[in-house]
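Sending over a structure as structure tokens; questions will come in a sec.
A protein chain is absent from this complex, but the other protein chains hold their places.
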Amino acid sequence: MSTTTLETPKKTVHLESATVRFCGDSGDGMQLAGTQLTTTSAIVGNDVATFPDFPAEIRAPRGTLAGVSGFQIHFAAKEIFTPGDEVDALVAMNPAALKTNIDALIPGGLLIVNTEAFDKKGLEQAHFASNPLEDGSLDQKYKVIKVDMTKITREAVAALGLSQKEADRCRNFFAMGLVFWLYDRPLDPTLRYIEDKFGKRPDIAEANRKALNAGYNYGETTEAMAVKYIVDSAHLPPGTYRSIVGNTATALGLVAASKLSGHDVFYGTYPITPASDILHELARFKNYRVMTFQAEDEIAAITSSIGASFAGKMGVTGSSGPGIALKGEAMGLAVMLELPLLVINVQRGGPSTGLPTKTEQADLLQAMCGRNGECPMPVVAAQSPVDCFYIVLEAWKIATRYMTPVIILTDGYLANGSEPWKIPDVSELETIEVKHPGPSVNGEPFMPYARDERLARPWALPGTPGLTHRVGGLEKQNITGNVNYEAQNHQQMVDLRAKKVADIAKELPPQTVEGPDRGQLLVLSWGGTYGACRTAARNLIAQGKSVAHAHLRYLNPMPANLGDLLTRYDHVLIPELNKGQLRLLIRGTYLVDAKGFNKVQGKPFTVSELMTEFNKYLN
Amino acid sequence: MSTTTLETPKKTVHLESATVRFCGDSGDGMQLAGTQLTTTSAIVGNDVATFPDFPAEIRAPRGTLAGVSGFQIHFAAKEIFTPGDEVDALVAMNPAALKTNIDALIPGGLLIVNTEAFDKKGLEQAHFASNPLEDGSLDQKYKVIKVDMTKITREAVAALGLSQKEADRCRNFFAMGLVFWLYDRPLDPTLRYIEDKFGKRPDIAEANRKALNAGYNYGETTEAMAVKYIVDSAHLPPGTYRSIVGNTATALGLVAASKLSGHDVFYGTYPITPASDILHELARFKNYRVMTFQAEDEIAAITSSIGASFAGKMGVTGSSGPGIALKGEAMGLAVMLELPLLVINVQRGGPSTGLPTKTEQADLLQAMCGRNGECPMPVVAAQSPVDCFYIVLEAWKIATRYMTPVIILTDGYLANGSEPWKIPDVSELETIEVKHPGPSVNGEPFMPYARDERLARPWALPGTPGLTHRVGGLEKQNITGNVNYEAQNHQQMVDLRAKKVADIAKELPPQTVEGPDRGQLLVLSWGGTYGACRTAARNLIAQGKSVAHAHLRYLNPMPANLGDLLTRYDHVLIPELNKGQLRLLIRGTYLVDAKGFNKVQGKPFTVSELMTEFNKYLN
Amino acid sequence: MSTDALPALPVLKATDFASDQDVRWCPGCGDYSILAQMKKMLPSLGIPPHKIVFVSGIGCSSRFPYYMSTYGVHSIHGRAPAVATGVKVANPELSVWVITGDGDALSIGGNHLLHAIRRNLDMNIVLFNNQIYGLTKGQYSPTSPLGKVTKSTPFGSVDNPLSPLSVAIGAEATFVARSIDVHIKHLGDVLHRAAEHRGTSFVEVYQNCNIFNDKAFEYLTDRDTKADATLEVEHGKPMIFGKNRDKGIRLNGITPEVVELGKGISEDDLLFHDEQLEEPTLAYLLSRMRHPEFPVPIGVLRSVERPIFEERLHAQIADAVKKRGEGDLNELFQAGETWVVK
Partner (left out) sequence: MSTDALPALPVLKATDFASDQDVRWCPGCGDYSILAQMKKMLPSLGIPPHKIVFVSGIGCSSRFPYYMSTYGVHSIHGRAPAVATGVKVANPELSVWVITGDGDALSIGGNHLLHAIRRNLDMNIVLFNNQIYGLTKGQYSPTSPLGKVTKSTPFGSVDNPLSPLSVAIGAEATFVARSIDVHIKHLGDVLHRAAEHRGTSFVEVYQNCNIFNDKAFEYLTDRDTKADATLEVEHGKPMIFGKNRDKGIRLNGITPEVVELGKGISEDDLLFHDEQLEEPTLAYLLSRMRHPEFPVPIGVLRSVERPIFEERLHAQIADAVKKRGEGDLNELFQAGETWVVK
């Protein structure tokens, strides 16, 4: 790994971590800028965490508030779990971006703006009464670097004969270059990216290179920037790493589970934000024998997946809240058929269509209870982008061992956020053993609802001689699987289905805590809030506070030792991005007076708000 | 009201109550026999409660176990709430009916069988190894009356020249006649029914009359029946009564709510057992301006109803569990649109297709949580067939006052069960006031999400000048209703929607209890188990036990005083026909260590099993 | 749709139908043009904005109602025809429009579309067909051509596409038409015809999604190709097309063929368009004609009168009220066997 860091006479300051946000118009390439800074930071050995923030509109009119797109990167010389509460440096490509993002910048932080965009039209679109670059309102609070990025970029690429539109498209590389200089990042990875991506258009590639260097050099030369910051590499465990976003991790997890269990993936789905990228990823993995099926709707998506599971494949369906609501009836069928199936919910802001591009974790109770009748399903939740990979492996193991559909909860924050992934060696991953009964030739009737020691029924595959059988959504007789309306049989089957799921707890790893194993406060979290809760808890533990953090990956059933654990602390606090859904379950199950800290704003917790809240229970 | 009771020399015994069950093949007219006995008993002043039990098949092959249809009637000289745990007299028209129903007959009870059906084929179809009428197995336990109903009926109608098939169809009237004699019931109401129903086929009418009288006379003359029973009239409150089944009560409730609020019903639905009869009833009420819309599926059913509510009608949709699962996404839309809407769930056995013709109360958590996002909806539940009428009135009042969709839970037991209804005088029923803003001519923009003191938004009707506005499933700005993705606004709107529903509790009547207002045991029930729980509790209270019974009609929000109430008893027991759904909510909400008594067998609680269970907490 | 024009109504302009909301489609999107033509056409109906309801599902196209100053419901994905059915049955006086996309109408919403069309409510359905899922950023749709490379089909789609007009005709449609976003006069006329039709009118509008499926209909809009690629059908007129109007459609048995006029073939040999044929076979045949084998028909393919759902439904109610009198609750409660306890 080589770097291109230049010698510089400027002052350098070492930081433990830094948080940067690029923001601009949707057309300004901010997501790319963010991704490049992420990869580069990871490559230099930082731990990183990111938070992209897309506009809800596809392409709102240029320059409008609605059209602002942002990407936040937190990189550090230590282990980190969140993209950062506030930013140390903000790059704003236009007035609208400034307006919607300035509140995130810490007082005294660095603000880099593209002055050219602050013309009359731009200011009006952002509803600025006066030019904030000129009225002094910013200079008091922040270190403002005013650069005419447009002009410099145009000049830098002038020789290449591009159209002005094309030239202006290189501005994000200028901004990157500037930030790379600021945080002493190498340009190599980005240069490689440019080669990869624009190799076929050498003029464009060259322009981007020139813009990048221009930005870098601008930092080097401008007197406005007197300090450059060094964030040393974190001491991450040795290994090969890549940066991965949650949805990609989910997709890779599915392929891995498929290979580890020897069952090809059938992914039946219908596009929906923020789940669609799982489909986009999987559709590319054709040589992994992944079958993707873009169904006519969510109901066809899940029912086709059930059909595929019946026929012996790894049936998977994925969606977000509104689509999951549509799958409720069919999940009931899967519960009755006792077939393995994964149902992935990438949660987003609700209710109804809600806030499609924002994160939330308000579908937990839907996952637990959103079906008619007594219809238990295991529920697991990923805790980080990388965990999306591992949770899928666990879910498929449960699904096949217990012959049951399993719900996997992720969310928009995990789906689009990224972190470094220490790539596992495939040989280290646990094989997922799956049995299918072989052909029966003795003519004895096959018993599709006979059960093994885990109460799982046999997964008999169509095509196997001697095992023909019929399944369906009507209540069935124990063992024979025939339709049966008898009172005692129904009781027995309802109890069996419940017990089968409840007993999974016996094979789950016990719930662990970070921090003291008894004390004043236990913070109990689940899903995508892991990072913020863990950080807040660690910070307070470091201050010597009596706080511990337990994070649930298994929501149904919960780990067997959880009830005991909850009794060991004076207070139990459950922070959630909903109005208290896990809290209801914990209180109802364990009769513990758990308190809630709840926020439903389409965005993740900040570490500082969590620390403030935790402190209320601590002394 | 005249009776045709004949003078009889036989012994008469007075009873406080009696329970009779007719059972036979689906084609045997048992439902009619049961209904006639019900009406007649009600007319003579008894309190009555019934429980019909249909086969799942439309018309299973004649004589099979699967084809047995039954109807149980409990009539009494006192107030009763259930159709009875066991039966005093069982009429079995064939071996299959005997086989599947005999266990319900009390030891020493009266068994009336049609001997003609006990031929080789009939016995085989019922899987009897030997003829139970001959092998003595029955005679030891029961008083068996063996009648060749077929023969006597054929003889009775011989003169009318009917085909044998037509003649045999009169057998149920023979059976009725016999039972009417046994319990000293008048024949008049049935004779009137025959006239009404068969007036156009005088030969059939006459045959049924003859069969009815033949049965009655058979009772009078046969030596096998030595006693006739008298059940005196109950001291019901004075008034005009009719017998009503739950689904009819629901339908009448809808029409009443419509008229009392001045909004025509739009009932969008898709047929499903056991909810379809609500559609069948409503479809007849065209001169009440009821619009019924049999949609292409449940989703169209609810979304069309939402459209109708938007356009200013009383939007109502009804279904059972699987169909309700399909409506989840659209309920979310209704919550966002804040429009009044009724969603009726006539619960049946689940999960999935489950036990379509059986009762269960396992959709409570689905009603509470079966939607994506934070999506609160008021939930109410009927407690008896008659209460289906009143609960609809309350639900519509809530829906219109608070501008919210409301879920109404009933179940298969209530839907098909009947009881006497003291018909209210229309002038006594509370008017449901509904406001719509009038035309606006001042050109000021209309604010569709402005709120009144109950946090309800205005119900502005399309067609009104000056009030044009757009609603949708995306999060909306408070007051203006414009699409809005801002963090604080989302928090505010989520909180507002939650508070609006929670605050309904302020206007609910406080929760009452039957029995002591503090003590050893509080039995807390909801829905269709009211009757059995109330009876069991009353029986124990009469024995001086320290037990009280509270029955919840409002499940979300719950009455404001409930939490306090729960603390006043040593134990709280929640009997439910599910695995503990209300229990989870009560424990989670009030942190009370409520115990459960749960049964999931497709049938209601018996009073005796409840008493046994209650006693475990009493001394 | 009732047109009870108010006598004192001021003459309306296109701007009277515009809401105060910023339009949020991508710059260059074909949706703008359809919005403009709708606003321009509506004043000609003489119906004030407050008697109009626009109902949509979810999709870029489905944002449409927000931009109109009428009543509107931006409902959930695929369900607009069902919501609109409720609105129209509840209040037949309203002019009801469904705005939908190819995914909204034909993928998740296919069934509701089918049933709304067969019921023949007096409402108007406008399907913006851009052959792509716009809002979810570019997956193929049920109208995307086979082999289409999209985000969800990096190796090309393997689904046979549907023809929206064939589907509508298969579902007993009484009014079926097609137009193109940029053919603004034609589009305005077709929308007007749709509005005037008594019964469900179904209009497919080819719409350019310049972000995810740019130029899908270029052959129909490009100056050089459009005349040869488009067949503008008109009632009673022979089917002639081409830059020089020298080509036509002739029937060979039951199969259409493209012929050149002149060379022994005259207008009279051509197929004449008849919107009003009792049986929809001709409309169906036209709906099958696809580029490049055939020119693509635009205009009104079919327009016939058939009984209207909500009219029959309300007629039953009116009839019942007439026969039995306005329903009285006491009577309803007392129906059947009753008895008195004293």
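Labels for the chains are A, B and C, by order of writing; each one numbers its residues from 1.
By definition in this document, a residue touches a chain if its C-beta (ideal position, glycine included) is under 8 Å from a C-beta of that chain, and two chains touch if they have at least 3 such contacts.
This structure is a prediction, so every number in the text was calculated from the model and none was measured.
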Revision key, fill the gap. Answer key for B:Asn131, B:Asn217, B:Ser233 or B:Gln294 versus the chain not shown reads B:Gln294
Study note, to complete from the structure: Cross-chain touch to the chain not pictured, restricted to C:Val23, C:Leu162 or C:Val321, is C:Leu162
Revision key, fill the gap. Checked against the full complex, the residue among C:Ser19, C:Ser56, C:Asn91 or C:Asn111 that touches the missing chain is C:Asn111
Revision key, fill the gap. For chain A, residues touching the missing partner are 1, 39, 42-43, 45, 189, 192-193, 233, 236-243, 252, 255-256, 259, 266, 268, 285-291, 293, 295-297, 299-300, 303-313, 315, 329-330, 332-333, 337, 422-426, 445, 461-474, 482-483
Review point. List the chain C residues touching the unshown chain?
Key: 107-111, 114-115, 118-120, 142, 146, 155-156, 158-163, 166-172, 251, 253-256, 277-282, 284-285, 288, 306-307, 309, 312-313, 316, 319-320
Study note, to complete from the structure: Touch rule applied to chain B and the missing chain gives residues 57-62, 64, 66, 270-273, 276, 279-280, 283-284, 286, 292, 294, 296-298, 322, 352-353
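Please note the rule applied: only the chains that are shown with their structure count from here on.
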Check your understanding: If you tally the C-beta contacts, which comes out ahead, B-C or A-C?
Key -> B-C
**Study point:** chain C: positions in contact with at least two other chains
**Key:** 58, 76
Review point. Where in chain B do residues touch two or more other chains at once?
Key: 329, 332-333, 472-474
